[in-house]
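Below you will find the structure I want to go over with you.
Only a single protein chain was left out; the remaining protein chains are all shown in position.
Which chain is which? They are A, B and C, in the order written, and residues in each are numbered from 1.
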Amino acid sequence: MSPELQSPPLAQPRAPGDVRTEEMLLNIGPQHPSTHGVFRVVVQTDGEIVLDSEPHIGYLHRCFEKIAESVDYLKVTPYTDRLDYLASMCNNLGYCLTVEKLMGLQIPRRATRLRMIVAELNRVASHLLAFGTYGMDSGAITPFLHAFRDREAILKLFEIICGQRLNYNYVRIGGLAEDAPPRWLDQVAAFVDFFEPKIDEYDALLSYNGIFIKRAANIGVLPAATAISWGCTGPVLRGSGVRRDIRKDEPYLEYDKVEFDVPIGRGEVGTLGDCWDRYMVRVREMREACKIVRQVLKDVPEGPVMAPEAKKVLRPPKGEVYYRIENPRGELGFYVVSDGKDKAVRIKCRSPAFCNLSVLREIAHGCMLADMIMIIGSIDFVMGEVDR
Amino acid sequence: MTRAEAHAAILAKFPDAIVRDGREGKEAGDPYLVVKAERLHDVVKWMKEDPGMRFEVLQCLSGVDYGKDLASVYHLDSWTNKVTVCLRVELPREKPEVASITDLYGAADWHEREAYDLLGITYTGHPKLVRILCAEDWVGYPLRKDYVFPKEYHGIKNDL
Amino acid sequence: MPPTAPPVNPANQNQDLLTKDTILLTTVEDFVNWCRRSSVWPLTFGLACCAIEMMAVGATKFDIDRFGSGPFRGTPRQADLMIVAGTVTHKMAPRVKRLYDQMAEPKYVIAMGACTIGGGPYWKYGYHVVKGVDLVIPVDVHVVGCPPRPEALLEGVFKIQDLMKREKLLDRLRTYHKRETYKGAGNAAMPAPGTPGR
Partner (left out) sequence: MTGPAGSLPLSTGRGSREATAIVYQELLNPHHAQTYTGRAYWGLFPFAALFVPVLTAGLFVAWEAVVHLTGLTRTTGEFWSVARPLLLGLGWVHVILIFITIFSMYAVWMERKVSAHMQCRTGPMEVGRIQGSIFLWKRFNFRLWPKSWSPHGWLQTLADGLKLMAKEDLIPKDADRWIFILAPIVAFTGVFISFLVIPFHGVLSSFIPADLDTGVFFFAAVTSIEAIGVIMAGWASNNKWALFGAMRAATQVVSYELPIGLAFLTAVVAAGSLRVSDIVAAQGPDYGMLAWFVFRSPFLLLAFVIYFISSLAECKRAPFDLPEAESELISGFHTEYSSMRFSIFFLAEYAAMYVVAAFAAVLFLGGWWTGIAPVDHFLADAAKSDGLLPRLAAVGIGVFAVVGKSMILVFFQMAARWTYPRARLDQVMYLCLKVFLPFGLLTLVGGTAWELWLEGGWPKALLG
């Protein structure tokens, strides 16, 4: 037997006289329809009941950090795309803001406003996929396709500004790769007008469906204290009722100039911090993102989108910096150590999904096998970011 | 609380544990504190539990190879006081060993495993310090500067 | 890169009457090939970014179901086509090989995206990335892009359908053993059958 597939001993030693039936070790993944990528979790089950679980990651370890210190600063941006490939714009943004902070670059205002638009649109796209795949995890396939239909419209918008459907590499150090074409902002406005009523449709289709509520409520309850201790951020943390959002608490770009709410879980249909709360935070965040986009669209000045100081080869001063932004999945932090050369000494990506996923074992005790899938889905991780 | 105040409080409480206040006015970016490896756990424990500090979140834990020696860098967050503090532990390349803080922060579990996996830093007291990202029988610590890329792995060629 | 479905198999040249391309056999062949290419069921096998585009191919706008490839099967036993969508790492490679082995003949592989074709952007410094999935399993069609657009993947499926069109009924049986012992496949880490996780 390969050492890899031998699961670590999870079982409690059985007491004499224990008449329980045999327990089973079950490998969910790395190739399984609902592990959202190549994620493996070894669960120990007693019939349908999950007694313990042990997540195994690394099946998509693409050596981002080694590459990041082997190529120069500008060439790292395309690799950040591939971390959280559902929210590439936000990843670019996080990395670029970090390096810009280290270098003290000033970004033209048009670039800042456009960055906000693409980041929020990408948040919507990412949450749409989370919504769709969560429906699929619960067994409803139709919401997934409806979500994809609307996500295509966002991808089209991104395609117009950068020519790619995924992995945009649009946000660059010092500004943006290219200015948006003239009527692009109208198209964004049209999309927002089209999309906002759709969210009600999603609510009717899935969020308030009786079976779905039965499946998602009271499952995988994550108390706020546990979430904080395990470093959960983003919708996973907010689903537990903690109002923590970098956009509000440590505003970057011009998020302090726009009005928006931070939706948190309220335990409406079940316990606070259950799967439904986490799911619903995402659905509500889509609404908030639309609101932000609307406000940003009102004031996008003309002008350049690239700072003139941004050179072909960047040599940030010696020092180290940690900076974070609010990704769709939580706080995305970059820790950059520079020694004044054109390549970084170390670029560490503190990915939100990595921390969110580590809490899985804590909240999956005693649930049923079907709930396990729902819990995995509600964490909404992207393996590219977990394994890097 | 500002970062400077937090630094001052830590320096006042653990004058012997802090090797130096990083940056020292010369470097760009964030300031940091360099902590002695054997005192790290005490410092972090105090920072977490002291009612005036309340650093309840381990935001990030990174292993760094500076070329000469290794380091384990901790970004601790206090959401109540809205401040982030960066602690750095410098570790000798031959025997990089530091106490684990998994008993204080759950988040440290995977982060420490990752630093062990990629840089070979040993966290004593970690419940299960095994490779997390690379395959379990992987050779070497990839993020070290002197890492040699494998020619092949289980019959699959790597240098084409 | 392995040769994909040679137009003329030299093994076919000296055959007895039954295996020659008789009218009956070619008609049956044409019919079976039509069935196969009309229902290419892919395996749900997403690894990374490309998986999202693979999902998009199945979703509303591109809708691969139009061409009969709609049912994405979760189990390799019932799938005809493995779309390796995303970066294959050394940790994942044995699984990819194993899933391929578990598929029933005739089986086809599309290497989707740059990473799968040759390591892509991770070619130089990606110590943990397999430099092309054809080091592990034989690939029939390569679809370029990072990630490829859904139309490109559709085109890749059409290419597979073209391969199926040219398929010889008896060739497949002969090539079976050849494909089984594919050269260059890493198998040291391959778990033995009967281990947990099946």
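Throughout what follows, a contact is a pair of C-beta atoms (placed from the backbone, for glycine too) under 8 Å apart; a residue touches a chain by one contact, two chains touch by 3 or more.
Here the structure is a predicted model, which means the values were calculated and not measured.
J.: Could you tell me which of the visible chains the hidden chain touches?
T.: Over the full assembly, the chain not pictured touches A, C.
J.: Touching the absent chain in the whole complex: find that residue among A:162, A:253, A:300 or A:359.
T.: Hidden-chain contact among the options goes to A:162.
J.: Out of A:75, A:109, A:214 or A:287, which is the one that touches the chain we can't see?
T.: A:214
J.: Would you indicate which residue among A:84, A:120, A:137 or A:245 is in contact with the undisplayed chain?
T.: Spelled out, the listed residue whose C-beta touches the missing chain is A:137.
J.: Considering the whole complex rather than only what is displayed, give the residues of subunit C touching the chain that is not shown.
T.: Contacting residues on subunit C, toward the hidden partner: 31-32, 34-36, 38-39, 59-63, 65-68, 70, 73-75, 77-78, 80, 102, 104-106, 150-151, 193-194, 196, 198.
J.: Just the residue numbers, please: which parts of subunit A touch the chain that's not shown?
T.: Given the touch definition above, subunit A has residues 24, 26, 32-34, 47-48, 135-142, 145-146, 149, 152-153, 156-157, 159-163, 178-179, 181-183, 186-187, 189-191, 193-194, 206, 209, 211-212, 214-215, 368-371, 373 touching the missing chain.
The rule we apply is simple: only the chains that are shown with their structure count from here on.
J.: Have a look at which chains touch which and call the overall pattern line, ring, star, complete or other.
T.: It is complete, because no pair of chains fails to touch.
J.: With contacts defined as at the top, give the pair, B-C or A-C, that has more of them.
T.: The comparison resolves to A-C.
J.: Please indicate which chain is farthest from subunit C, where distance is taken between mean Cα coordinates of the chains.
T.: So the farthest one, by centre of C-alpha atoms, is B.
J.: Where the CA atoms of subunit A average out and where those of subunit B average out, how many Å apart are those spots?
T.: Spacing between the chain centres: roughly 24 Å.
J.: In whole angstrom, how far does the Cα centroid of subunit B sit from the Cα centroid of subunit C?
T.: 44
J.: Distance from the CA centroid of subunit A to that of subunit C, rounded to the nearest Å?
T.: Here the centre of subunit C sits 31 Å away from the centre of subunit A.
J.: Which positions in subunit B touch two or more other chains at once?
T.: 133-135, 137, 142, 147
J.: Would you please write down the residue numbers of subunit A that are in contact with two or more other chains?
T.: If we look for residues of subunit A contacting two or more partner chains, we find 4, 58, 61, 63, 66, 387.
J.: Write out the stretch or stretches of subunit A touching subunit C in their complex.
T.: For this pair, the touching residues of subunit A are 1-2, 4-7, 25-27, 30-33, 37-38, 42, 58-63, 66-67, 70-71, 78-79, 82, 85-86, 129, 144-146, 148-149, 152, 165-167, 383-384, 387.
J.: Which residues, counting only subunit C, touch subunit A once they are in their complex?
T.: Checking each residue of subunit C against subunit A gives 44-49, 51-53, 55-56, 59-61, 74, 86-87, 89, 91-92, 94-95, 99, 115, 121-122, 124-129, 146-147, 149-150, 189-192, 195-197.
J.: Quick one: in the complex, what on subunit C touches subunit B?
T.: That would be residues 90-91, 93-94, 118, 127-128, 130-132, 135-136, 184-189 of subunit C.
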